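Yeah, one chain of the complex is gone here, protein chain that is, but the others are all in their spots.
Order of writing sets the labels: A, B and C. Residues in every chain begin at 1.
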Amino acid sequence: MELIFEKSRPGRGATTIPRSDVPEVAAGSIIDKNLLREEVDLPEVAEVDLIRHYTQLSKRNFGVDVGFYPLGSCTMKYNPKINEDISRLPGFTSLHPYAPAEFSQGSLQLMYETRQYLSEIFGMADFALQPAAGAHGELTGIMVIKKFFEKKGEKRSQILIPDAAHGTNPASGALCGYQVVTVRSNSEGGVDIDHLRELMAEIVAGLMLTNPNTLGLFERNIEQVAEIVHSRGGFLYCDGANANAFMGKTRPGDLGFDVIQLNLHKTFSTPHGCGGPGSGPVGVGEKLVPHLPIPRIVKRGDSYDWDYDCPDSIGRVRAFYGNFNVMVKAYTYIRSLGPDGLKRASEIAVLNANYVKERLKPHYDLAYDRVCMHECVFSGNRQVKESGVHTSDIAKRLLDYGYHPPTIYFPMIVPEAIMIEPNETESKETLDAFCDTMIAIAHEAKENPDLVKSAPLTTPVRRLDDVKAAREPDVCWKGRM
Amino acid sequence: MELIFEKSRPGRGATTIPRSDVPEVAAGSIIDKNLLREEVDLPEVAEVDLIRHYTQLSKRNFGVDVGFYPLGSCTMKYNPKINEDISRLPGFTSLHPYAPAEFSQGSLQLMYETRQYLSEIFGMADFALQPAAGAHGELTGIMVIKKFFEKKGEKRSQILIPDAAHGTNPASGALCGYQVVTVRSNSEGGVDIDHLRELMAEIVAGLMLTNPNTLGLFERNIEQVAEIVHSRGGFLYCDGANANAFMGKTRPGDLGFDVIQLNLHKTFSTPHGCGGPGSGPVGVGEKLVPHLPIPRIVKRGDSYDWDYDCPDSIGRVRAFYGNFNVMVKAYTYIRSLGPDGLKRASEIAVLNANYVKERLKPHYDLAYDRVCMHECVFSGNRQVKESGVHTSDIAKRLLDYGYHPPTIYFPMIVPEAIMIEPNETESKETLDAFCDTMIAIAHEAKENPDLVKSAPLTTPVRRLDDVKAAREPDVCWKGRM
Amino acid sequence: MDYVPHTPEDQKKIMETVGIRTIDDLFTDIPEKYKLKNLLDLPSALSEQDVSALMKGIGNRNTIPPITLMGAGAYYHYIPAVVGHVISRSEFYTAYTPYQAEISQGILQAIYEYQTMIAKLTGMQVANASMYDGASAMAEAAVLAAKTLNRTRIVVIRSVHPEYRQVVKTYAWANGYEVIETPYEKSGRMNRDALLEAVDDRTAAVLLQSPNFFGIVEDIASIASDVHAKGALLVSGFTEATSLGILKPAGDMGADFVVGEGQAFGNPMNFGGPYLGIFAGTDKFLRKIPGRLAGATVDREGKRGFVLTLQTREQHIRREKATSNICSNEALCALAAGVYLVCLGKNLKKLAELNFQKAHYLKETLSGLTGWESVFSAPVYNEFVMRCPDPKTVNQKLENAGIIGGYELGKDYPDLKECLLFCATEMMTKDDIDRVVSIIMGS
Partner (left out) sequence: MDYVPHTPEDQKKIMETVGIRTIDDLFTDIPEKYKLKNLLDLPSALSEQDVSALMKGIGNRNTIPPITLMGAGAYYHYIPAVVGHVISRSEFYTAYTPYQAEISQGILQAIYEYQTMIAKLTGMQVANASMYDGASAMAEAAVLAAKTLNRTRIVVIRSVHPEYRQVVKTYAWANGYEVIETPYEKSGRMNRDALLEAVDDRTAAVLLQSPNFFGIVEDIASIASDVHAKGALLVSGFTEATSLGILKPAGDMGADFVVGEGQAFGNPMNFGGPYLGIFAGTDKFLRKIPGRLAGATVDREGKRGFVLTLQTREQHIRREKATSNICSNEALCALAAGVYLVCLGKNLKKLAELNFQKAHYLKETLSGLTGWESVFSAPVYNEFVMRCPDPKTVNQKLENAGIIGGYELGKDYPDLKECLLFCATEMMTKDDIDRVVSIIMGS
């Protein structure tokens, strides 16, 4: 499909700028000419061209509204439309972040109560809403821990992270100046307790644990893990990206976690917008509260205000207060479901994952054969051995059947990983149709491997050349309009 | 694709009804049981199923935003997005039609000024906005004429309509109790003046003329036509569906038309919504104003009010005041374009039609070889003779190339008619690409007629069986959920 | 802001191909003296930003009330978010009537589903793709009856919406038919004897509404057989579409046509339009019913698909012999109604019950006010008539509080001066009702 630049024609336009109702001053008469630009080299298209361009692009994109999206670790549950409508109310979209508190009581109340709800759901003392995404929340959470030790005058230089962890965990640890030490997983997919005990020394700030972990498994030895980490004065950090597994069933705070980051765009059903905006609130236990980012919202009587006076805070991780408009959707979601709805969401998310696991078990190698939580992880090993069909081929073949594939090749400790997260919003028919398709592909792999390897056949483009993209990078169009 | 009924499962739902905050009274305790129903037999689906169902359906639909839509006589110009946004403002959507005038000054002003603008653009004394579509406007216009003669105590039983007219014209005439008499077209596509003179007697209420007519041709002898009709005391009615041809160039009122209906959903760019809502305002000359539908909006000082006291009115043709929300879009459009914009719209609409006409002339039989207005009409005769490829085949083949076909087999006086209305909002590249495709299809018809006859090949369904649909009508699903 | 993409060069090239030197060379067919020499006298063009500001200003000249006691043919209901999202899909709202079925399966199937749901709700075998509104739908049903039966008389009960009766009269007048109105009885229901008396062998159709304009549920079955016995057709309308959620379908009670306003199904009040006319009938009229019909068929490979069907009924084929002249209808409103019905599903009954309860609580509360009394004894759905001291002042008080009051029946029913028609839907809370009462009581 043509680029918008290739559709550009000199003299066209999709808008007109209002005439000025104030005296015209030429910029050049005030700003030195050599600080001004000639003209902007942007495309010139009519409104109809613009709309058709992006309408056509949208037709070449796949979202949850289009079909089943079992992308593991991403919790692609259905995004209720009412949340969209509410988030588009001018009362929420049109307010300047520096509006006086008198003007922003609605927004402040919403953020304040969101903090309270999240604290209750996850059993933490308080939450900070500033981080813009999960990884941003991880960074903030680790910074909070770092600040704690700094205040205590303790030097701790290492952070422990299981080998199964998501890439953002080690990256976040490193971005906080910590040396990342990897903890092995044990035979049943949990933390290798002995290895943890061995590694957990006084120079270790803490353990970043994803629970349920990236294998979709709940850490059975969580009490031991917490005990070990805490006994050496470390903090137990929870990557809450998988929080959809346990709402209303258990609470990280109760389990011994000192810090947790959430992904509102996963657990709380805010749409992911092709990769953002997200929102990554950070929850902490009592003794870490003083270190959360500034500003904090305080409630005085019935009214809310900002508090910038937090001397022990890590400071800021971004400007303003966070992705407010995403919080609006999460808040609406929490109020819609209520405590029983959130519980049922987690219960059915787990039930659906186990259903898919049971149905596919005979046809694909199950990485760990035990009850899973909200997602299940298979390996494509059998297919590779039998017919040289790789997980990537299976994923591409799913495209021909109208599905978004599961997450693949993650977690890295599972070879040829296929990570399936069905979510609670999908019906039995949808799950069955997907499982039938996965089984059909398993047969195709046996009987007609080349078909699977040549997939996709029905998409607007065939399989794309990633190597060329990386070898001869072209990230900005160089042509002339 | 499955019907929504086939996706229904007992016990599912896409919404919940609020709990009642008033005392519960069972309907059965007040309304006789035999007037109450058991339960409603409607589908039960989850919100995600609903959204995916209609999202998938939308992907099987073609609109102006998807591509070029040269559907003759329908003026499928681009619908500016600002008009949509404005029409969705709560201030316009959320008001009850019986709101007191004090509450509805904005709506009343908008309707009042719309009347004024339309009167200026078309040179009429006044407009009524009540009709819901073009045909509804025709009906209203003819009723106004009928009422005039009734008041004068004149009996007129016939209405004259050219053979080229749109089907709604004779149907509207008949629905007003008039005997429809057909006027022949002459060799150059205009009204056969002699035939008109012969038919235009004292028992004729008037002539319903489409100008430019359905051949896209302007009635050259309009003065004579008006003279003949008026000299016998008849009224000259203008079907204004083709008004996009002459805004700012000439005015029906000046040309001698006594009545005109418009299609706001064509000329004034309000989207057609798969077949409606439309809006069909009726404009009339001085002496017909008293007969327009009630109520009328009156302006007193700066404020507006309703006037129900119109003794000579035909009464009502629908409840309330018309398709108000459509008027909001038309009003926004008029204010955006202004007088020069409207003029340019018509000029370029005509220019584009003549461009397509010139480019396709060598390849298809042009019905009438003269300057056309906003649309041009070809005949598929040559293709039928050469290779048995019919206009319907050419239309279906266009689907494979991603175009909405022109209007076909209308007007009926042109065999195998192909009626192309490109509109002013389309770029030269779009017109060229379409013409190239039409030419390519003309060649395909010669070289590979079976290919063209087997089209479409790329649509979600192949060519559909209209005969079966009519022979074994199935307009309501009979299955069980 | 015009929306013409042509650059000067484009225009030059195009004009060359067309072979003209000036644009006006294209308008030579217009008699010279009728060519406009000056620009039209209209406000000058505005940028999108300016037009947006202008229109918001006009919108703000309207007052959107927190509470509405007005029904009378247009109803304030909650519209589920999904409705707006679906009808905002541009593949739907920027399309024309689905003449090219192969690229219009989306709307054709959606309309087929809508027709099916309307048929189920009305107890009919056939429903069309929509008419302009409830009133014109009733008028067209009357005309259709007259044309098919070759009769000239329409009998309509006075408890039918006054504007609907006006529309019926206008259509009847244009066709030279006579319209006879028959009274309602003290209970507010139709006067059965007067009605049947009015029905004779010239009578094409009897028109009624249930709920009628007073919100009263009529016993349709009680007249059906007698009407049919006279060879006339029974056209049963309704004021409030959500009532179909609890009321027995008119089709099950002998109606030949069911017509009504579908706005309550997912369409905003829009100051009166666009709305959609619901039109359903028995199998007998399948080939006579006006308007578009989506029908199922198969493609060349035997795959199910949908088309506009039975078009020989319609104006573009039948021309002056068509029973109706309708061409464009209210497709997008029908789509919205379809989405609404799918979203509500069986909950439509619960919703109707909630409306019933709110209205009855409001009715009781108002009946408790001194000098107020319920006028009619017959059962109602979500509207009812109250007699009260000085209705105008009552409405004025409410208006001063930014609330829309009841419908003043005096202007249409001399016998109902001092009477207001009130409506309560699921949107009205107990607090609203208390507030209304305190405003009415306050001086």
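Basically, a residue touches a chain if its C-beta (ideal position, glycine included) is under 8 Å from a C-beta of that chain, and two chains touch if they have at least 3 such contacts.
The structure displayed is predicted, hence computed values, not measured ones.
> Quick one: jot down which shown chains the absent chain touches.
A, B, C
> Among C:23, C:67, C:81 or C:154, which residue is in touch with the absent chain?
Of the candidates C:23, C:67, C:81 or C:154, C:81 is in touch with the missing chain.
> Return the single residue from A:186, A:381, A:437 or A:459 that touches the missing chain.
Counting the whole complex, the residue in contact with the absent chain is A:459.
> Please identify which residue in A:91, A:388 or A:415 touches the non-displayed chain.
Once the missing chain is taken into account, the touching residue is A:91.
> For the chain that got dropped from the picture, name the residues of chain B it touches.
Touch with the absent chain occurs at residues 9-12, 15-19, 45-49, 51, 55, 80-82, 84-85.
> For chain C, which residues touch the unseen chain?
48-49, 52, 78, 80-81, 85, 88, 90, 426-427
Criterion: only the chains that are shown with their structure count from here on.
> Compared with chain C, which chain's mean CA position is the farthest off?
With centres defined by C-alpha atoms, farthest from chain C sits A.
> List the centre-to-centre spacing of chain A and chain B in whole Å, with centres computed as mean CA coordinates.
Using C-alpha averages as centres, the distance is 48 Å.
> Chain C: which residues touch two or more other chains?
If we look for residues of chain C contacting two or more partner chains, we find 1, 3-5, 10, 48, 80, 82, 85, 90.
> Multi-chain contacts in chain B: which residues touch at least two other chains?
12, 47, 51, 55, 59, 64-66, 78, 80, 425-427
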